[in-house]
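Missing here: one protein chain of the complex. Every other protein chain is in place.
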Amino acid sequence: MTETAVRDALRAQRIEVPSWAYGNSGTRFKVFSQPGVPRTPEEKIADAAQVHAFTGVAPIVSLHIPWDRVDDFAKLGSYAAEQGVRIGTINTNVFQDDDYRLGSVTNPDPRIRRKALGHLLECVDIMDATGSADLKLWFSDGTNYPGQDDIRARQDRLAEALAATYERLGDDQRMLLEYKLFEPAFYMTDVPDWGTAYAHCLKLGEKAQVVIDTGHHAPGTNIEFIVAFLLREGKLGAFDFNSRFYADDDLMVGAADPFQLFRIMYEIVRADALRPDSGVNFMLDQCHNIEPKIPAQIRSVMNVQEATAKALLVDAEALAAAQTAGDVLGANGVLMDAYDTDVRPLLREVRADLGLDPEPMAAYARSGYAQRIAAERVGGQQAGWGA
Amino acid sequence: MTETAVRDALRAQRIEVPSWAYGNSGTRFKVFSQPGVPRTPEEKIADAAQVHAFTGVAPIVSLHIPWDRVDDFAKLGSYAAEQGVRIGTINTNVFQDDDYRLGSVTNPDPRIRRKALGHLLECVDIMDATGSADLKLWFSDGTNYPGQDDIRARQDRLAEALAATYERLGDDQRMLLEYKLFEPAFYMTDVPDWGTAYAHCLKLGEKAQVVIDTGHHAPGTNIEFIVAFLLREGKLGAFDFNSRFYADDDLMVGAADPFQLFRIMYEIVRADALRPDSGVNFMLDQCHNIEPKIPAQIRSVMNVQEATAKALLVDAEALAAAQTAGDVLGANGVLMDAYDTDVRPLLREVRADLGLDPEPMAAYARSGYAQRIAAERVGGQQAGWGA
Amino acid sequence: MTETAVRDALRAQRIEVPSWAYGNSGTRFKVFSQPGVPRTPEEKIADAAQVHAFTGVAPIVSLHIPWDRVDDFAKLGSYAAEQGVRIGTINTNVFQDDDYRLGSVTNPDPRIRRKALGHLLECVDIMDATGSADLKLWFSDGTNYPGQDDIRARQDRLAEALAATYERLGDDQRMLLEYKLFEPAFYMTDVPDWGTAYAHCLKLGEKAQVVIDTGHHAPGTNIEFIVAFLLREGKLGAFDFNSRFYADDDLMVGAADPFQLFRIMYEIVRADALRPDSGVNFMLDQCHNIEPKIPAQIRSVMNVQEATAKALLVDAEALAAAQTAGDVLGANGVLMDAYDTDVRPLLREVRADLGLDPEPMAAYARSGYAQRIAAERVGGQQAGWGA
Partner (left out) sequence: MTETAVRDALRAQRIEVPSWAYGNSGTRFKVFSQPGVPRTPEEKIADAAQVHAFTGVAPIVSLHIPWDRVDDFAKLGSYAAEQGVRIGTINTNVFQDDDYRLGSVTNPDPRIRRKALGHLLECVDIMDATGSADLKLWFSDGTNYPGQDDIRARQDRLAEALAATYERLGDDQRMLLEYKLFEPAFYMTDVPDWGTAYAHCLKLGEKAQVVIDTGHHAPGTNIEFIVAFLLREGKLGAFDFNSRFYADDDLMVGAADPFQLFRIMYEIVRADALRPDSGVNFMLDQCHNIEPKIPAQIRSVMNVQEATAKALLVDAEALAAAQTAGDVLGANGVLMDAYDTDVRPLLREVRADLGLDPEPMAAYARSGYAQRIAAERVGGQQAGWGA
């Protein structure tokens, strides 16, 4: 790839940020509140817009319903546009009502299943209002004890709800199905792995695609294999980016294993799926429990950019030659040459090309935004997972 | 072991229950409330007393400070006695104050370290008031990102706080140090494994002992090895029993891997550490997120009893003979013979000997206690991790 | 299920044993040889026949090519019949030739891919000769280093080889595709999980089915979920039974986690897939590195029988009622009641019904077979993985 092509690709890259990253989050042990945390969807969007303002590649904000429910979504969209961003994926939430103690769409109780499905369909209504193209489905459904419920019957119920939701999608709308190994269910999760999500999506049709959350796998899982496999099948719809050392830690993407993130982005580049129109949505999904949220999002975007830049720098021709020759160390060496490169100077230039400060973290710190929101956002209820 | 000795051991067995198991608990995603959940330390003790009333082997209740702080601990002790139980271990909590965002006793800020130490010392005061023999220390301290703090400096701070607390202990008081691999810290935990806890306890002295929480290990860890090793070293102070499939799931002990629980109890029996005066404290530490709490505690006590009964039934002589002979399948077979035995009839007899209903779950269900507390405990603030 | 139905099911159960379990095996550190180990396919079959003679449910022997290649497979089949058993699945081996250093069917070198495919096709020829219905495919193919080869190109090559083999199958022949997370490949494996195997089998057609080797998963994987899911999809072709604490330990099935084996067998029973004509093949695939091989196989068969008996004893009606009612502890209790039952007396009766000694281990030990083969099998080359 020519250097121009690399820069073009980096300038065109799009990373979606989640509205909930700017609210409070934590563990079951404690949610630490932070000064200046948003209290409304508008304030979340304003914060998200800061991330785009300083990075230039994050102009899309995902919403989470009901956390971001407003009376007038068109108005929220206009507000977003004023801030320089737009509304992206609609994320459903069927895990925070007392009714969902034993599951939502897979609950043994048909009344609760209907309620959950109603929420999913409502979210498609919201998509119509916001012009969102993607509906993200993550189900916390599962069981905590062997025998608690019937594994197979729950699949039947899941399939039914997915089909009903799929049916409701408009022509330009997609359904993105996320899998997760465990948490909050601790024995069995109804969509635990990519195979399950893939099998359901395959039956539903082309508008159903799989979401890879990089923190939702068993230890030792080779995530870039899944990326490559789903791309080959035309079934990779989106990423939820974050990083983890142990479970679903939801740390900043690239913080735990930057080499893994590079390998993932390499598979994206190799399959020409970086293009904004590739059908793959690159979203952050993280919890900034102890660090300030806007800087953490900026840093995360930068981490994705660095991994991408390195992936773009892989000498594809040399790599293919070494691979074909069975030159194990040579092929590995080509990949590592790109990874070992310091791409920060290149990214500083890309930012300058975009008319941005080459150092987003420092520029944001200097902007005084953090101090301003801390001073202004007094009173009210800080946003968090429960609100 | 003669059948009489087995029954004697089972009747004499003591399992400690935690006050917080009767309050609400959950995951970061949702805490589901349940009807009848206690609102005060007294109501928690009353519920714990039910577990003892139906099992006969759970007469001790652990407190958690500040969740169970009362003005008059002597009075709380009298209340417990009236309910037929007594107050046991005092569990400290230095993880739920906003000050502890970056740690408690290992926090880089000396003011916060002093505050955390103050809490530990206050808990020894409470032990004096309750007559508790054991102080349980679990630190959520750690870091989420590489570089966030200095690993070694944090050990220095930890050692200092431990020494100051140890100093404060009375002659008949012990300090029990718990380790945990991760959560809520996601990169590095200051006491992540038994080796760390052991090394600190060794330096502190005889009154410092290690706690094994069965859910706090990396995947694949052989917990019974740690049990055997610490018993050999005279450094096993207590268990926090629960079970897990993935992380620190805090499911009912014995629910995820009953064979593992049996192997653990076998090492206890083999080292003659089941006796109530052995210095090993057997406590439950669980979260009943979706199941009713009192029955879940009863079931957990029963699971420990069943594993213990099987462990007591191991034919020690035959086992030793097969081991000495290098008879791999024979020795494994001796152990499995005990495990494969259905010990429920034996335990029904043990309960009858104690004047109890042989079927604790059914007896509790028939008692109407659940309905009574659901009806009576209206209003007020249900107890939970945050209160 | 009536007691008669339970016994009928246990008598009708069929477990396939692998010829290679009777040869030497070990780890990369050491293969310990044992006296009496077979030197020829015939001697392996003779040993396998002992397992059937003492258990009555293991009349089928899998072959492994080239380890069990003979000039006249019809004659080998007759020999098996004389021993009271028959030849079952044909297992392919494309991992032990120097050519396969960088893979077999996914090798970057087309010459080696052709060679590997030739072996697969030859194995179908052998199936024609033996009358085997199932071709088992396990590929050790993968890479050790990132960049070593192209993940996606290897999938293309894999798909091509699978299609060519599928094409060659006769009307009553099936292709069983096994997946494995890692080993011997240490970075990426070409068929690492059930999703990959499932996706390929789906495209190939009805005669392609997935094999679940119980030791081939990442830590924490819920295997019974995969069983239930594949049965619902009609895509579960076979098991390779064994057990593990860490990696692919290949210990005796049921030895590491008997509760897990029970949960797996429960899903089988629940889907009515225990029947010999269900299309699910239950095979042992184990390495008896330090224990004597024939007794270890007998014990393994017994372990599967015990798990099956417990699964058959689950009170389906009570379970469904508790599940429908959302009674978490009740439903779990129904499952545990079956698991906690001592089914050894029942299995002794089933054996007596079959005209067998109720205690297979003791009966085999008394038979003198072990002493006889140790005395007779002197000289020659003991069978092992390399031969």
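Read from first to last, the chains carry the letters A, B and C; within each, the first residue is number 1.
In this text, contacts are C-beta pairs under 8 Å (C-beta built on N, C-alpha and C of every residue); 3 or more make two chains touch, one makes a residue touch a chain.
Because the structure is a prediction, the values reported are computed rather than measured.
**Student:** Thinking of the complex as a whole, which visible chains are touched by the chain that is not shown?
**Tutor:** A, B, C
**Student:** Among A:Ala161, A:Val328, A:Val350 or A:Ala383, which one touches the chain that has been omitted from the display?
**Tutor:** Candidates A:Ala161, A:Val328, A:Val350 or A:Ala383; residue touching the omitted chain: A:Val328.
**Student:** Identify the residue among B:Phe32, B:Tyr166, B:Tyr187 or B:Tyr364 that touches the chain left out of the display.
**Tutor:** Going through B:Phe32, B:Tyr166, B:Tyr187 or B:Tyr364 one by one, B:Tyr187 is the residue touching the chain not shown.
**Student:** Pick out which of B:Asp68, B:Asp141, B:Glu178 or B:Glu224 touches the chain that's been left out of the picture.
**Tutor:** Considering the complete complex, B:Glu224 is the one touching the chain left out.
**Student:** Looking beyond the chains shown, say which of C:His64, C:Arg244, C:Arg270 or C:Lys310 touches the absent one.
**Tutor:** C:Arg244
**Student:** Need a quick check: the contact residues on subunit A for the chain that isn't drawn.
**Tutor:** Per the touch rule, subunit A residues meeting the hidden chain are 219-220, 222, 245-246, 255, 257-259, 290-292, 295-296, 299, 306, 328-329, 332-333, 339-342, 344, 361.
**Student:** Considering the entire assembly, which residues of subunit C contact the chain that has been omitted?
**Tutor:** Touching the chain left out of view, subunit C contributes residues 25-33, 95-96, 98, 100-102, 140, 144-146, 181-184, 186-187, 219, 244-247, 249, 251-252, 255-256, 289-291, 385.
**Student:** Contact with the hidden chain only, please: which subunit B residues?
**Tutor:** These residues of subunit B touch the chain that is not shown: 102, 108-109, 144-153, 155-156, 181-182, 187-189, 192-196, 198-199, 202, 217-222, 224-226, 228-229, 231-233, 259, 263, 267, 270-271, 319-320, 323-326, 328-329, 331-336.
Please note the rule applied: only the chains that are shown with their structure count from here on.
**Student:** What is the distance in Å between the mean C-alpha positions of subunit B and subunit C?
**Tutor:** Here subunit B and subunit C have centroids separated by 40 Å.
**Student:** Just curious, how far off is subunit B from subunit A if you go by their C-alpha centres, in Å?
**Tutor:** Taking the average C-alpha coordinate of subunit A and of subunit B, the gap between them is 38 Å.
**Student:** Which residues belonging to subunit B are in contact with no fewer than two other chains?
**Tutor:** Residues 219, 245-246, 255, 290-291 of subunit B touch two or more partner chains.
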